[in-house]
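What follows is a single structure, and I will ask about it in a moment.
Some chains have been omitted; the remaining ones sit where they do in the full complex.
Labels run A and B following the written order; every chain starts at residue 1.
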Amino acid sequence: MQTQILERMESEVRTYSRSFPVVFTKARNARLTDEDGRQYIDFLAGAGTLNYGHNNPKIKQALLDYLAEDNIIHGLDFWTAAKRDYLDALDEVILKPRGLDYKVQFPGPTGTNAVEAAIRLARNAKGRHNIVTFTNGFHGVTMGALATTGNRKFREATGGVPTVGGSFLPFDGYLGDGADTLDYFEKLLGDKSGGLDIPAGVIVETVQGEGGINVAGLDWLKRLESICRAHDILLIVDDIQAGCGRTGKFFSFEHADVVPDIVTNSKSLSGLGLPFSQVLMRPELDIWKPGQYNGTFRGFALAFTTAAAALRHYWSDDALAQDVARKGEIVAKRFQTIAGVIKELGIEASERGRGLMRGIDVGSGDIADKITHKAFENGLIIETSGQDGEVVKCLCPLTITDEELNEGLDILETSTRQALS
Amino acid sequence: MQTQILERMESEVRTYSRSFPVVFTKARNARLTDEDGRQYIDFLAGAGTLNYGHNNPKIKQALLDYLAEDNIIHGLDFWTAAKRDYLDALDEVILKPRGLDYKVQFPGPTGTNAVEAAIRLARNAKGRHNIVTFTNGFHGVTMGALATTGNRKFREATGGVPTVGGSFLPFDGYLGDGADTLDYFEKLLGDKSGGLDIPAGVIVETVQGEGGINVAGLDWLKRLESICRAHDILLIVDDIQAGCGRTGKFFSFEHADVVPDIVTNSKSLSGLGLPFSQVLMRPELDIWKPGQYNGTFRGFALAFTTAAAALRHYWSDDALAQDVARKGEIVAKRFQTIAGVIKELGIEASERGRGLMRGIDVGSGDIADKITHKAFENGLIIETSGQDGEVVKCLCPLTITDEELNEGLDILETSTRQALS
């Protein structure tokens, strides 16, 4: 494997190539292959970008068909047949069956761009600058989004420009058992000198991905929605990682039966790993003036095409959703088993998650790293999350075969034993 | 043409579909086709994203070859063969022949993301928060980048969060003939109570695209570089629109023989309109710690693949560069002619630009709009830029044929006469 040019030319900012220092070449569904022909089960899946697996043949075929002719590839924000087809699929397959009525904005095709657009829209709509966000939330690293992202790693690397416009409140469970953290939010809202500027919106992940697979209770989410309604605050669900079926429903907030005012999607939205994002907004919030938010790549027709194919193929019935629920249970059970193994070694550990967004909290990043390094040696790509990287997380493709899933889980269990004993 | 779903579902923020209210389907080099089969010459080219034309066959073939097998498409920031191949092409074809030594960062694949990374790097490197930017500069709309973007349209739509960390100074020519605007910059730098916080960096476009095809003089750029060196300030050239050959050299700053400390590229970098961006930095500036700036789509292998093909095909010799210079002269002459036509009608007008980044300043957005609307009726896609949209600009593919180029120019001249008489 030749890595010299990579090591010499790529900035020190690189990360995953440090955990997995091989050169990847091929990939299919949940299986990656490196240049030396070694294969790996993929429990990372592009950090949730490859819910339908690598090189998903159904989705890829749509791309190849599109490319077979001189169909327009890049169209700024032109009207294109590809965009229309995507909107049609979104409406017919996703929104209408769920009784949702949203308008769609295509910002720059990255998650952080979608978050910037979403919170700016909320601010403009309500005439207030503040956005409430939660401990351990991750919503991107451009300066607007960063105001809502908790990680010091990013927040301390802004070169002396503090972020403006975000207020952190404790996420569900953060104040310990028995304390409903929304009591604090509600108290602050009603407190004229509590220091909380009345927010334009609240941005929340229903399951925090980077933050450590922290699962918001469904009652908590429902109460959060109620508080927002009562105080004329917009509820923004950042479904960039938890959406597109990851938790077992297309939108992660469906579990809680809440209807956000604004939704952000990206990551798996294109279905094939292509850059793509969208902001969904209740129609009456669409107060944007023409061109008030822009970007060059907001009309990437290849992503429209693969995204439409993904929606139509996977969401026209509930087969995938049920399969995710089923596989989620498999992972949950095995993760509980593995947590048990760890606890036998005298280390606190516990499983948590929703659908196929699951983790084992092993209490420290050092321990988690030992496990994932050993897993990599054994042929499994798996990463950590959480404030200290203390959660070994599974974000495998939703389309993973049972064989691959079990193989990956077996590797993880074996690796855990090897790493910790 | 069916446009109902587009009109109903897409946010009011949409822009180009207002100027060009048709549904585009096919595109090849400098020619677009709408759903009704009507053809248009494309002088917009994705706002500079399609320097090599739509569906460029050489570049597209590389994409098809890559897709023909299960090569990895999305790889976070993994090491992939595709990334290595791109870095190799960048080094061999672009950097080494120019004697440039840069390290490369792949931020999120949009221009604004590259700018956010670039200015954050500059701030961290110098321990200063301020970035000097110039009147009529455009560097993106996420909150960090927006601090360096002059447009009120965006700046006033942040919902009550002022941008932080940018100081505007007059671009070359802004203070009128005879005044070197860098005198003001230099005076402020030496003035302990002038109000200019000593900047970490200066960000500049050598030819301002959105700002109105404002061309920085080569001496001005050279002096800007000298001032930066003398004051230990980093020179950041935002080559997102003017780079990738648009002005007749791969990097627009080559004309002035300056060597920026940091360079941002995007738009035409992928060669085929795929989202892609990079930040080039002098190696000693690469003080990023692992993961201090991240994003999901910074390892989009399809873009690496097409970008490598574009570099190798078009920049291994100087044929394209010479062709751009030649075509630039054609456009310049015809634009002067058209400006003359306009002046005969009693309206001040003048031509300006560098390479194939050219415009006719007609003094008002209303007049420019009349011309471009008429041009669209006549089969030419052409847009305006400038603070009031007063500059009719040509950003046609560099690969446009002479026939298409002349056809487009003919349409423009005819449309101008029709629109203004």
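One rule holds for everything that comes next: a residue touches a chain if its C-beta (ideal position, glycine included) is under 8 Å from a C-beta of that chain, and two chains touch if they have at least 3 such contacts.
No experiment lies behind these values; they were computed from the predicted model shown.
Shown here are 2 copies of a single protein sequence; counted across the entire complex in this file, the number of copies is 4.
Quick note on the criterion: only the chains that are shown with their structure count from here on.
Averaging Cα coordinates per chain places subunit A and subunit B 30 Å apart.
Subunit A makes touch with subunit B in their complex at residues 2-3, 5-6, 9-18, 20-28, 32, 35, 44, 46-47, 49-50, 54-55, 60, 63-64, 67, 69-81, 83-84, 87-88, 90-91, 103-106, 108-113, 116, 119-124, 126-129, 140-145, 147, 153-154, 157-162, 164-165, 200, 266-267, 272-275, 279, 281, 286-297, 300, 302.
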